[in-house]
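These notes concern the structure reproduced below.
Removed: one protein chain of the complex. Kept in place: all other protein chains.
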Amino acid sequence: MKHTYFLGLASLALAGNCAATEKVVVSQAISVHEALAAQEAWCKALIEIGSTYEESGHEAAKALAEKVLDTSYGFQLGVVLFKPTLTVSPQTFRTARAEALSYFVGGDPAFPDDAGFALKGWRKCEVENAAVFITGDSATTMGKVHLTDKEGSVTSVDKTWKFVKDDAGKLRIVVHHSSLEHSED
Amino acid sequence: MKHTYFLGLASLALAGNCAATEKVVVSQAISVHEALAAQEAWCKALIEIGSTYEESGHEAAKALAEKVLDTSYGFQLGVVLFKPTLTVSPQTFRTARAEALSYFVGGDPAFPDDAGFALKGWRKCEVENAAVFITGDSATTMGKVHLTDKEGSVTSVDKTWKFVKDDAGKLRIVVHHSSLEHSED
Amino acid sequence: MKHTYFLGLASLALAGNCAATEKVVVSQAISVHEALAAQEAWCKALIEIGSTYEESGHEAAKALAEKVLDTSYGFQLGVVLFKPTLTVSPQTFRTARAEALSYFVGGDPAFPDDAGFALKGWRKCEVENAAVFITGDSATTMGKVHLTDKEGSVTSVDKTWKFVKDDAGKLRIVVHHSSLEHSED
Partner (left out) sequence: MKHTYFLGLASLALAGNCAATEKVVVSQAISVHEALAAQEAWCKALIEIGSTYEESGHEAAKALAEKVLDTSYGFQLGVVLFKPTLTVSPQTFRTARAEALSYFVGGDPAFPDDAGFALKGWRKCEVENAAVFITGDSATTMGKVHLTDKEGSVTSVDKTWKFVKDDAGKLRIVVHHSSLEHSED
């Protein structure tokens, strides 16, 4: 039997640098780097769903959106607390997978108001965080997300995401509250 | 030395029912009941700040708001991710205590747009949750909060709260994202 | 679309009582009841592996032990911090599944000292907790476990278990430190 011990701080650094050694540290804690990377991945996915739509049509875009939901959100954990930017009562909250899918790519007769947010041709997606709060088993970010469309016009939304780490070590969105900036008019 | 052991499930029930026994269970987990009670407390505080304002003036209302912030929010933990309903850029997010205080009771020249949300004379505050997600060390709720003013007109907001339990066992708000319902016009 | 909302504390009770409604609460927090039930399950499994051995032989006992490890421990999360009662250096810690399996049912030439702890014919297994500490995403228990063999003689061990809840909602042991009572001789 081969056992890889590590001794104090010195050898931990070693363990950290050497991925080939036997696994001795399991961390289900979320780092701020992981949270920011998950934000970037969300932005990238949003743009990819749109470009897939333009290049390959609705079915392909929908298939990609399903993949994004299944790998980046936590619907398999039970529900996701999702308040998309543009939904209205009584369909404001989209806590089930099908409800979220309709929001992103539309085409579901049960949600006649959904035009497909990801199909709007977004070209750029930038996250500007106000603050991050990590409680240990979850990380929550709050800030603005600036979305640029193909004409170059920018829509800014106020967005809160809560991420958890699943058993496989992947971050998943379990809370997503998005809202247009308040207008005083 | 007196030691209160408990044996298996049977005597646990006893321990649960008998607060006088020596403490043998510490739970920093958050229950859904605790989360809902914290929501109710927030509603009650909002209305009380308003009625204190009407009965005793601005200073008294401000003092009460400070007490609410210090006991119900987590500013002492570092920052609170607070996006109030009516704030606008570049003062959208109120992550520091003074910024949150200004939103609730106004009167701070650094925030000229703040009229004091808690001073609007709210008479009723009802929480209608869409879903609750408890990760263990935090609980997040999402849903609508219906606020009724003195004329009986109702404002509904979409609201996300994340609560943590502090070392003393008290729930504190560390994330609060509120937004007016989206209007399609 | 059918949405099951709940309003405040009153309707939460309803949601709690009615498992047929759409899921609106996800809780990854661990309750003390869940922790105690997991302890009982461990005791039951230990005795079952032994009785399977007596009735159906080593292969059947080993197969059951593998099932217990795969459903009650967290090896699939990376490592389990397992210090069994009777192991000695340099094979004290059994952080990998095969190492733990050998401890429980023996027969692995890599671990010549392992006689198979679960094969000793235990007839009774009682947990006497000193205290429980739940941090939210994990619960740790500490106390004595009293094991009675077929001759009626009792072995008491000091035992610490840390449980986490996996993505499917099942408690899993990720830390297990067991030691014979200290003798002053």
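Going in written order, the chains are labelled A, B and C, and every chain counts its residues from 1.
Here, a contact is a pair of C-beta atoms (placed from the backbone, for glycine too) under 8 Å apart; a residue touches a chain by one contact, two chains touch by 3 or more.
Computed from a predicted model, the values in this text were never measured in an experiment.
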item	value
Option touching the unshown chain, where C:Ala37, C:Ala63 or C:Leu81 are the choices	C:Leu81
Contacts of chain A with the absent chain, listed as residue ranges	3, 5-9, 12, 16, 24-33, 36-37, 39-40, 126-139, 143, 165
Residues in chain C touching the chain absent from view	78-83, 85-89, 92-93, 95, 113, 130-133, 135-138, 140-144, 156, 158, 160, 162, 164, 174-175, 177, 179-184
Positions on chain B where the hidden chain makes contact	1, 3, 23-24, 26, 28, 76-79, 90-91, 93, 95-96, 99, 110-111, 136-137, 164, 166-167, 174
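To be clear about the criterion, only the chains that are shown with their structure count from here on.
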item	value
For chain A placed onto chain B, the superposition rotation in degrees, Cα atoms, nearest 5	180
For chain B, residues that touch 2 or more chains besides their own	130-133, 135-138, 143
